[in-house]
Every structure is written in C-alpha cells, then in structure tokens.
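Here the complex is missing a single protein chain, while all its other protein chains stay put.
Moving on, here comes chain A:
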Amino acid sequence: MPIKERTEMPVQDPKERIKNFSQVALGYTEEMALNEASRCLQCKNPTCMTGCPVAVKIPEFIKLLKEKKYQEAIDKIKETNNLPAICGRVCPQEHQCEAKCVLARRGQPVAIGRLERFVADWEHSHGKSEVRKAEPNGHRVAVVGSGPAGLTCAADLARLGYQVTIFESLHAPGGVLIYGIPEFRLPKDVVRREVEYVKSLGVKIETSVVIGRTLTIDDLFHDGYEAVFVGSGAGLPMFMHIPGENLNGVYSANEFLTRINLMKAYEFPEFDTPIKRGKRVAVVGAGNVAMDAVRCALRLGAEKAMILYRRGREEMPARAEEVLNAEEEGVEFHFLTNPVRILGDDKGWVTGVECIKMQLGEPDKSGRRRPIPIPGSEFVIEADTVIMALGTSPNPILAQTTEGLKAHPWGGLIADEKTGRTTRPRVWAGGDAVTGSATVILAMGAGKQAAKDIHEYISSGAQGW
C-alpha cells in the first residue's frame, strides 16, 4: 500500500510575514489533522514514544484524534505533558518522536508535533476540561524560575496537593518562552494560557523576586518551605571576546530578543522600550536563538539579514523547520565564516564584521567536525547591527548565595540525573540550570522527575537528606 504524503501545514506567505510578528505556521484545520492522523500505523510497539523525553502516549492520542475524540486526545497528552500547545510548536520533533516514527524510514514520518498542536489548540477554542484542584496536603514547596522546568514541577506538585509558590525574577512568568522565543513562532497568548492553567491548579506566582538577591534559598526554608526546586535556566549570554564587541549596535541575542519579546520594542513608541532597527544585520551563530534573532531583525525592517556560522549547513543546531523558514524569508547564510573583529566608525557605531574563512577538520567531542581558520582569508561583511547568538550559561547567583549548592566550573548546577537532587539537602534542580541551554521538553521532563522525587521524599517523611 502506498503511503500517503505528509499533510502540509498552511503558513503565512514569506513576503507578507516578514512584515509582521504574527504566527508563521498557522496550524492544521480539522480536516488536515484527520488526514494526517490517518497516516499513523498504530504500531503495536510504538517506537515514536521512545523518542519523546516525556513519553507522550503518541499512538493513543492519535487514535483518539482519528475518532474525533479531541478532548480525550488532549487529556491523553496531558497525562505526561503539561505544555502541549507549546511543545507542538517548538519541540525539535525531527530529532525526537518523528525521527523514531517507522514511517520516517520510508520517507516522511507522521507529523506528530502538528497533531499535538492541533488538539492543544482545539481544547483552547472548544472549552476546557474542568480543572480539578487537589485536596491540599499541607506541604509547601518553593520553585525558583517560571520557565518550562519550573512551571511543570509546580503543576505536578500542585496536582498532588502541594501548596506551591513560584518565584520569578522578571516581571512576567514563562522564562525563555516569554522573553526569548518570538511571537511569530510561539504566540505569547499561548504561553499566558499555559501559565494561567498552572495558576488554576493553585500555584502562586510571585514575579519580580530574584532568589539570591531579594530572598535566598535559606530564607525560603526559613519561611516554611520544605523543598525548593531550582529551574532558573541558562540566561547568561556569551560573547566572543573579540575587539569591537562593545560598539554601539552590538547586541547579545538575549538582549535583542528580550527587548523584542518581553518588552515589545517592535511596537516602539507604543511601548516604551526602544530597539535599533538595523538595515544590515549580522547574527553570529546558527542555533534556534540565532534563527529567532535573524528573523526578528527582518521583521524590524532589515534589508539584509545574515547568519554567520563557523561550521557548515549540516552542523547547524537549529530546528530544521526554522532554518527552512528563515531561508524562505530571505535570510542569507554565510557558512564557514567566523568573526575576528567588529569594525566601527569614529562615533563608535558598528560598520562591519571582519571574518575569517574556516574549513572543517576532524570531528570534536560533540561529534561535529571542528572548524579551523584558513590563514589569510580575512574579509569584511558590512553591517550596522551585530547580534551574538553563541549560547548561554546558567546564572551563578544561586550557587554563589546558597551554602552547599555546587555548580560545575561552566556554571551548571550539579544534580542527580534521575531525581534532580542537588548537593544541598532539600534542594532540587532541573532544566537549563543543570544541563546548560537545551530544549523546552527536556526542561519539562526534568521538572516532572524532580516533582516526583520531591513527592516521594516529603510523603515518606522527609527523612535523611
């Protein structure tokens, strides 16, 4: 039997969408979803699930979807995944569930992410299952950070009856989902909706509280919390430490994206936070963050938006769909290109990037081929804005201010992989704070594991740690 083609998802026309911040991928209609769901073979031994870090019951939800039991389908996903509307949009499915789909071997896997998004959005527009608040069990847990790790840990504990308070340093909850990932990829309404859901379970969110400054973890214990989960992410931007990096017009991707997403600088002066609207924008790096930054630059009116990447096309770590989107939108990719110096005018504004050509050598520890500079190959790319998207590392504030909480030299908190237990008794950690920048779903998974272990620990009498 020939396999049906994978159902395409409608998207905004690239020529139009680079002028706005609205969602690029528009989502399946019911008909499209049913059509795509019908491709699922309902394998007896589903391999797709092994690719999912939180083991969403994929064939089961797709079966329910096929039967048009949409509420049951979303409930099935929510048994293991609290944030399906988000994961359906931002998970790197091509490396996870869809990579393990048997159809992938014969061509195109079932579009699991799009189906997940469909049922999550369906639930939003067709009323919602009753939120069942758990009987309070009298125990209090504090969560540091309101990104996917913190939200998930808090929600799971709240469902078990814990009284949970999340402390968030920014003025809005959501972590990277709110300050990093742009509106056109993940509408902030979707994030707010998920945050509201977590709140509806009884979780309290206190914004504008920096743990380590406003309150310490010791204060939290002193105030009666019995356990603390740290999901503080990896928010510290890296720079290249090359000359010219502090010229006007050089941003970290974090600053650029925070101005745009959290502060809505693209609506300046309607919103008070300004941003420079570069005409020729060079983004250094090729991960999700770089793609988001370069596509934001286009939407702010850049005539030329460029990715500068020291390795090749195959090595780009970004989600495949976003690379494709960026290409369609006209982003220029300069591979095997590494900045060595940023050039400026006499007033201190960026005028260009001096780069050196690279070639790929032997594979390094990460398995990717190591880029080696080609001597004498320097050249200049003109630019008025340069955005550094080189990765981020965990903020040292918590390790510095919490007795006994240890971190690796690169900043990641030391925590048990299975349970999330740190080196400080009654403190758990997970997500980017432990792994360094990774993915939404892994952060969620870590939040879930920690919630489970916190529950086991407290419900068995909180002994011996």
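Throughout what follows, a contact is a pair of C-beta atoms (placed from the backbone, for glycine too) under 8 Å apart; a residue touches a chain by one contact, two chains touch by 3 or more; residues count from 1.
By definition in this document, contacts and distances are computed from a predicted model.
According to its UniProt record, the chain left out of view corresponds to "Sulfide/dihydroorotate dehydrogenase-like FAD/NAD-binding protein" among "4Fe-4S ferredoxin-type domain-containing protein", "Aspartyl/glutamyl-tRNA(Asn/Gln) amidotransferase subunit C", "Sulfide/dihydroorotate dehydrogenase-like FAD/NAD-binding protein" or "Isoquinoline 1-oxidoreductase beta subunit".
Touch with the chain omitted from the figure is made, among A:K57, A:R259 or A:R280, by A:R259.
Among A:T7, A:N288, A:N325 or A:N395, the one in contact with the hidden chain is A:N395. Within the whole complex, the absent chain has one touching residue among A:T207, A:Q359 or A:S377, and that is A:T207. For the chain left out of this panel, the touching residue among A:G348, A:G404 or A:P425 is A:G348. With the whole complex as reference, residues 169-171, 207-210, 213-215, 235-237, 239, 241, 245-246, 248, 251-252, 254-255, 258-259, 263-264, 268-274, 276, 347-348, 395, 397 of chain A touch the missing chain.
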